[in-house]
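One structure below.
Here the complex is missing one protein chain, while the rest keep their positions.
And then chain A:
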Amino acid sequence: MHTVVLTKGVPDFREGQVSFDENGHLERGKTPTVMNPNDQFALEAALQTRVRHGGHVTLMSMGPPGYKDVLREGMASVYADDLYLISDREMAAADTWATSITLSAAIEKLGTPDLVFAGFKTADGETGHTGPQTCWCLDMPIITHVVSLDVDEEAGTLRAKRLVEGDIEEIETVEASFPAFVVADPEFVPSYRSASHRLTLKDLRAETRERAENFEDHLTIWDHADINVDPDYIGLDGSPTIVSSVDPIPKAPAEREATMVSPTSREEMTEVLEAMQPLAAGATGTAEATGDD
């Protein structure tokens, strides 16, 4: 089985990492780039097929040269057999459309894999376009919001459980034949119910740690010529999207007044209850009012 996982570098939005200027604009230069957190689930899904059916997992990204650290991170934190970075000045400032053209060309250059995985939305753009568009270019069936996956290698099919409309309450099971495109949901849980699978997983993880240290040995960097695409269709030139303006999210209403309490005795707790009394009275008042409607 050959699987390709698509990933993207995003600003590390975790507290302490991310940095904004006084206008509330992200300072990319001061904010480290990390693997898009949702792509981890795509990698987990690919790893599951690798463990259960063998083969190999390719992790691929399009972006500036610095994105090789994003690939290293994916290799170290989950798994990858080899890494591909599609990087070229011509590709700069691509929108999701130009990105999809680029990625699909790179995937085809690899030879059509059995499965392509993508994560659900990136943490920066939040468009959720790139996966489905790439899939469209590749002309594969797509299954989105996948939470669990079973592959029948002999039949060349996969059976996936997916959230209907992204709702955890409603799950449907769908089948598709290879090659197929799978978008893993953040609710995706890999399943290893046999000891031999878990032992294989342990072997792979143990190797991977070492491999990630020498990740450059497993890294291939391609430019537009390598993947045979016309510069007019990629990068800024190939991007039909025009961002007309960006509105800052309004600030939260003025901070509310808060008193910190940590009651340790009955007396202190009573004080807290007393302080809450007026609020509680208000709440019941409303409840009654609605009840009267």
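In the analysis below, contacts are C-beta pairs under 8 Å (C-beta built on N, C-alpha and C of every residue); 3 or more make two chains touch, one makes a residue touch a chain; residues count from 1.
Keep in mind that, in the parts below, contacts and distances are computed from a predicted model.
K.L.:
For the chain that is missing from this picture, which UniProt protein name fits: "Electron transfer flavoprotein-quinone oxidoreductase", "Aspartate carbamoyltransferase", "Aldo/keto reductase" or "Class I SAM-dependent methyltransferase"?
P.N.:
Missing chain, UniProt protein name: "Electron transfer flavoprotein-quinone oxidoreductase".
K.L.:
Among A:Ala93, A:Ala155, A:Leu199 or A:Leu273, choose the residue that contacts the chain missing from this document, as touch is defined above.
P.N.:
A:Leu199
K.L.:
Hey, which chain A residues sit against the chain that's not shown?
P.N.:
Here the touching residues of chain A are 193-196, 198-199, 202-203.
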